[in-house]
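What follows is subunit A.
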Amino acid sequence: MKRVYVNEEWCLGCRLCEYWCVFSASGEKHFPFAFDGGAKPPAGIQVEERGSVHFAVNCRHCEDPLCLKGCISGALSRDGYGAIRVDKTKCVGCHTCIALCPYGCIVSGGDNMPIKKCQLCAGKDYTPQCVSHCPNNAIVFEEDEDL
Partner candidate 1 sequence: MKYVIIGNGVASIGAIEGIRKNDKKGSITVIGEEKYPCYGRPLISYYLEGMTSLDKMDYRPSQFYKDNGVKLVLGVKAEKIDAVSGKVLAGGKEYPYDKLLIATGSSPVIPPTPGYDKVKRKFTFIRLDDALAIEKAVDKTSRVLVIGAGLTGLKAAEGLYGRVGSITVVDMADRVLPAVTDAESSAIVRSHLESKGIAFCLSDHVERFDDGFAVLASGKTIAFDVLVTSVGVRPNTELATSVGCATERMTESGRPFRGIVVDRDQYTGVDGIYAAGDCTLSYDLTLGNTRPLAIQPNAYMQGEAAGAAMSGARAERREYLPVNSGGLLGLRMITAGAYDGEPITVKREGIFRRFFIRERKLRGFIQIGDYSRVGILTEMIRKGTSVDSVDFASLTESPDLAALGDEYVRSVLGRKEKEK
Partner candidate 2 sequence: MEDYEQFRQVAEKNREGNVRIPSGCAICGYFSRKGNALPASDAVNAMSYMHDRSNGLGGGFAGYGIYPDFPDHYAFHVFYDNDRAREETETFLKARFDISNMERIPTRKVYGIKGAPLIWRYFGTLLPEVKAHTELDEEEYVCRSVIHINTGIKGAYVFSSGKNMGVFKGVGYPEDVGEYYCLDGYKGYCWTAHGRYPTNTPGWWGGAHPFNILGYTVVHNGEISSYDANRRFMEIYGYKCTLLTDTEVITYIIDYLHRKRKLTLSDVAKVIAPPFWSRIEKMEEQEREKLTTLRNMYAPLLITGPFSIILGYPGGMMALNDRLKLRSMVAAEKDDVVYVSSEECAIRSICPDPDRTWSPAGGEPVIVELDKECVK
């Protein structure tokens, strides 16, 4: 499957990925509408910064997904493109997946709300927006040749 890889060497810390992620997940047609004038925390990707080092972290869609295996409701599943997706109608917000994800890539959707996570921009034809809008190829979407 195609996976999102991070080249931390080239990350500029511009955080555009986070904003495109919010836009992608919002389902809005126009970029500014996804924000309604205020910043919204991204769910699918976040940029970490430590000194001059930056990199974006998003769901690895692990081959051995602990989140999916630990899910109490069966809301998490892997789709035909290999993306681990959440069924928002089934998720009860128990956060077991948050407790299990080794990379901290699942975000609380708030009290009693379904969790949020990267779904590889399934709604955008599986064109991860963080990748297509990264100005420096710090995030790439490439076929995993190990499989």
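Regarding selection, all candidates are chains of the complex that A comes from, given by their letters.
Everything below uses one rule, namely that a contact is a pair of C-beta atoms (placed from the backbone, for glycine too) under 8 Å apart; a residue touches a chain by one contact, two chains touch by 3 or more; residues count from 1.
A quick note: this is a predicted structure, and the numbers were derived from the prediction, not measured.
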{"item": "Neighbour of subunit A by the touch rule, complex-wide, chosen among 1 or 2", "value": "1"}
{"item": "Complex contacts: residues of subunit A adjacent to candidate 1", "value": "5-8, 48-50, 53, 55, 57, 60, 64, 66, 69-74, 89-90, 92-108, 111-112, 140, 142, 145-146"}
